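Structure provided below as structure tokens; questions to follow.
Here the complex is missing a single protein chain, while all its other protein chains stay put.
Coming up: chain A.
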Amino acid sequence: MSRMNRRQILVGSAATLALPALIGRAAAQDGPLNVGFVYVGPIGDYGWSHAHDEARKKAQEHFGDKIKTNYVENVAEGPDAERVIRQLAQQGNKLIFTTSFGFMNPTIKVAKQFPDVHFEHATGYKTADNVGIYNARFYEGRAVIGTIAGMMSKSGKAGYVGSVPIPEVVRGINAFTLAAQKVNPDFTTQVVWVNSWYDPAKEADAAKALIDQGCDIISQHTDSPAPLQAAEQRGVYAFGQASNMIDFAPKAHLTAITDNWGPYYIDQIQKQLDGEWAPGNIWWGIEKGLVGIAPYNDIMPADVKEAADKVKNGIASGEIHPFAGPITDQSGEVKVPEGDTIPDEQLLGLDWYVKGVQS
């Protein structure tokens, strides 16, 4: 395991360029397999990048000295990314995970220059002979917490701190609301956009404003634990994002949707070791363990825990589809008739809200 920041890798790259490339290559073949990871945020963000790094650690633990993982954190989505990905390829990493949507074009570009290196890009849509893509069905987790919200909320009104209205976030809001309405048909979700993935003070103020309006349960699609802290202060319930955030709000935190990339990373690294890696396009959810649910808070009554588990297991087995009809949109028009579900290609571009969402 080695840890680099951008500056160190730049210094390192000068050395690599100066040395004959053979040395690096030979070392890579004889020694452990080098696997690279590129993160958009700091590993201490307690959110997205933190989860990817936890998965990297799990893979390292799983394979022991058969692999050596290298990561670069805090890589901006832009020209920097291309440089960092290229350095990782030059330094002998044979499999490189680029873990943010904005790394898509740099990954494709570098992949062309290194045909014998394999790349895995998260949450994008461009593939190549040596670039596979992977994503997680986080909306499945939203359906589980929506079920809990529907049962725990007395006012039947949830507050949702949203980042930006892209399909990923819209899917989450809809899945959450639909699941809650299965429990309480009159359930509504009030969304406040903070127009940022990360602005703790604004996220906290947004949560407070929602609580003032009578929302007694807070869900969030932003990266800081600030909304949870606001919920804790005001004595309402909330859910963690990306990691188990119970330490920030021991009373408010009912559970969290956790990102578990570990199984996928282990799978792909195993294939690389076996020489069987091929570019894939996967969108896994609860069933494969990519999306997890953090341990339930003891405050939750047994019947709520049971109902949440039922939804979780139902989604895993395929019995429950979070977007099964009938689904009506905000105007009351039936978008999905009974018996139908929203197909994946439409889910990927979802841009309308279900009835009960106020945005």
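In the analysis below, a contact is a pair of C-beta atoms (placed from the backbone, for glycine too) under 8 Å apart; a residue touches a chain by one contact, two chains touch by 3 or more; residues count from 1.
The definition used in the following text is that contacts and distances are computed from a predicted model.
Going by UniProt, what is the name of the one chain that was not included in the view, given "Methylated-DNA--[protein]-cysteine S-methyltransferase", "Transport permease protein", "Nucleoside ABC transporter membrane protein" or "RNA polymerase sigma-70 factor, sigma-E family"?
"Nucleoside ABC transporter membrane protein"
Which residue among A:Pro32, A:Pro200 or A:Gly314 touches the omitted chain?
A:Pro200
Please identify which residue in A:Gln91, A:Ser224 or A:Asn297 touches the non-displayed chain.
Residue touching the chain left out of view: A:Ser224.
Which one touches the absent chain: A:Ala128, A:Ile166 or A:Ala209?
Reading the full complex, the residue touching the unseen chain is A:Ala209.
So one chain is hidden, and I want to know which residue out of A:Val192, A:Ala231, A:Ala294 or A:Val311 touches that hidden chain in the complete assembly.
If we include the chain that is not displayed, A:Val192 is the one touching it.
Touching the absent chain in the whole complex: find that residue among A:Glu61, A:Asp129, A:Asp247 or A:Glu319.
A:Asp247
When the complex is taken as a whole, what residues of chain A touch the one chain not shown?
Given the touch definition above, chain A has residues 41-42, 44-46, 159, 190-196, 198-202, 204-206, 208-210, 212-213, 215, 224-226, 229, 247-248, 358 touching the missing chain.
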